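Structure first, then comments.
For this view, one protein chain was removed and the others were kept in their places.
For clarity, chains are labelled A and B in written order, and residue numbers in each chain start from 1.
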Amino acid sequence: MKLKITSVLVVISLVVGTSSATADVIKVGFIGPISGKLAANGIAGRNSAELAVQIRNADSHTQHKYELVALDDECKPNIGVQVATKMAADKDIVATIGHFCSAVATGAVDIYHKFGLPIVVWGAIAPAITYGNDYGEVFRTIGTLTSQNETAIKFMESRGYKRVVMIHDTTAYGAGHQEAFATFAQTSGVDLVESIGVTADQQDFTAELTKVKSHNADVIYFGGLVDLGIRVRNQMDKVGVDAQFVGVSGIIADTFIEGAVNAEGSIAMRQGAPVEDMPGGPKYLKLYEEAQFDNPPEAYGIYAFTAMNVLLDAIEKAGSDREAIKDTLAGLPEKDYAIGPVRFDSSGQNTFSLITPVVVKDGKWVKVE
Amino acid sequence: MCESMRAFGGITMRVIMDFALFTQFIINGLMQGMVYALVAVGFTLFFGVLDIIKFSHGDVLTVGAFAGLTIYLIVASIGIASPWVILVLILVFSISVTALLGAVVAKFLVIPLKQARAPALNILLITLMLGTALREAVRLFFPDGSSSKAFPALLPGGAFELGMLSLRFDSILLFATGVAVIIAMHTLITRTKLGLAIQAVAQDEETSKLMGINFEAIVLMTFMLGSAVAAIAGIINGLYYNEINFTMGLLLGAVGFSAAIIGGLGNLYGAILGGFLFAGLQTFAVVVLPIPIAYKDVFAFGVIIILIAWRPTGLIAETSSERV
Partner (left out) sequence: MNEFFLSRVGVLVAIVFAALYISALLYIESETMVGALVIGLAILWLVGNRTGSSGRLSATIRKNTRYTGTLSLIAVITVAAFFYNDHFNLLMLTTVMIFVVACIGLNIQFGYTGLLNFAGAAFFGAGGYTAAVLTSNTAMPHLVVLLCGGIVAVLIGFILILPVLRTRGHYAAVVTIAFSLLFRTLVEVNQVLGGAQGAPVSGLNLFGWDFNKNFEIGGFEVSFYINYFIFASLLLLISIIFSRTLERSWIGLNLDTIRLDEVAAMCFGIDIARWKTTAFAMGNFMLGVVGAFYATMLGFIAPNNFTFGDSLIMVSIILLGGIGSIPGIILAAAIVIILPEKLQAIEEYRFLIFAVGVILILLFRPNGLIRRRMRIFPGVIVKADTSV
């Protein structure tokens, strides 16, 4: 506990006993969108991180006891900077995993660097988070969106789709996808006819889609998150656009299937593979179920689980010093985790990344055959 | 000869295509304008009667839509299949919920503040906060309320296709419903005893009381009426987009408010005009202006500001110019 200067005796007498950490418990953090529109993913991530910590604490071989501190970034960049500051400024927290939203992570990495807090990003996939800076504190277990768009192009070519119109939100996430997709499209047989940027909370797309209709597109490629994806998919029917709907990984959630009237046949690029198909997927799902959380693991819970396990492995080796944890993470040898192998390159990015096209079939996201 | 024929044919084709597209844009715009107009009518009604802005109106619409979805889920689970029966049940239930909500808000928030002669700003703020509370309540207490919800497609599907134009039967039906609601409202206000009483209160509270009109009852009725229209707008919105979410009312509220203001507060026709004008501006920005589509709201709100500078009390000005 920190020593405060005297003048405020009353306060101290109020506070003594309420907060004092025991020495051998190590605090690790989790940040994600626990409230707000993406709460389902954030809560699944927090539960999965909690699961990883519980399993570790139950293991007799571990050297430390761990405690999880979860904070909510609401998927808003400004709130993200605030909670990142809160997390990083707390000297009891040795390292954290964080962020589902790219826009939040991109803004918050500066803070982790400023305070020297190691972070393993579990769900945000904009390339700039690891590649846009030279911060040694930032690591990421999930792949970037670049490879997703490469796979998307290959997929479209293999299906013989020629004309593509992209609708994307103007956040770092949507714009990042647009940029990557446009780059790959140039050297491929796919013609990106138009890219339409929309705000992230827009409700009506009939005007945009009518414009799309005039392009006679084979594919509407959607770069954004699930809520917007549902609206675009639903309103395609309203104006009679019968192009194939292909989305980025952000739309892969059960809510898409529940929310879109004609979800069947919608295709998306999956980061990794459906959880059941991942190397440690079935085991993770079983553990998650046994832990009896109130909410389902969603598509990306397993990434938070993995990120936390990677982080805990590093802490086991390095102890509770932030600097040492950072160095250990950077030098971590290749090892298999629930999502597959993990090893970081010099920018802190996991070098292994797998993309699987998935489709909604019988109310479930399954691999495209 | 052959060449020129083909060129001519090409041009005709393009004209037809463009015409079809153009019509499609108009239809989309009309549909949106109808929803805006229905919301704006509510604002104008409350203002006309009590000189207040009830900013929670947009979120009442959300509540109405979610109430409709709730009853749908219940009804579907006990196995009633006829879409028309379900539709009637949805309308009845969600109108009752919002009407009750409107009455409660009038009785416990608006009338007490009005009687205490609180500044108009306080009422605006209290209803803004009420809107936040309603929105949050939907998010927190509806199961998994933070995600978008599918709203059932209960109207007959199918569409009238003409080249690029796709005119869906359900859209036509929804539009007709909107028109019917507005006509019904208008008749109610101009032709019935209740309507006359509402007009009397709107014109002069004190005199209407002297004439034996039960002021409080009329205010409650007005709020129930306005909120019921919001519920209908919510259901129309849900059936049209097949999707509802807890934030849907926020922007609709702001747009409806702007529409009511620009049309001239307290004026039914003004609200309708304002609603369609706003949708028209958005469509115009998408179709005609060479700017990125995402700027369409910036453009629409910008024009609204300019219009207000030009006609400070709305396009169809109130008869008594200033009521604030």
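We take it that contacts are C-beta pairs under 8 Å (C-beta built on N, C-alpha and C of every residue); 3 or more make two chains touch, one makes a residue touch a chain.
Since this is a predicted model, take the numbers as computed values, not measurements.
When the missing chain is restored to the complex, the residue among B:45, B:261, B:277 or B:315 that touches it is B:261. Here the missing chain is touched by one residue of B:88, B:183 or B:298, and it is B:298. Of the candidate positions B:26, B:75, B:89 or B:128, contact with the hidden chain is made by B:128. For chain A, the residues in touch with the chain missing from this view are 2, 4-5, 7-8, 10-11, 14-15, 18-19, 34-35, 71-72, 76-79, 81-82, 85-86, 89-90, 103, 106-107, 110-111, 114, 169-172, 175, 197, 199-200.
One chain is missing from the display, and on chain B it is touched by residues 47, 53, 109, 112-113, 116, 118-122, 124-126, 128-130, 132-133, 136-137, 140, 251, 254, 257-258, 261-262, 265, 292, 294-295, 297-298, 301-302, 304-306, 308-309, 312-314, 322-324.
Keep this in mind: only the chains that are shown with their structure count from here on.
Remark: chain A and chain B have CA centroids separated by 37 Å (rounded to whole angstrom). The touching residues of chain B, counted against chain A in their complex, run 17, 21, 24-25, 28-29, 31-32, 144, 146-150, 153, 159, 161, 164, 166, 168, 171, 240-243, 245, 247-248, 251-252, 282-283, 286-287, 292-294, 296-297.
Per the touch definition, chain A reaches chain B in the complex via residues 35-37, 39-40, 170, 196-199, 201, 203-204, 206-208, 210-211, 213-214, 226-227, 230-231, 234-235, 237-240, 253, 255, 258-261.
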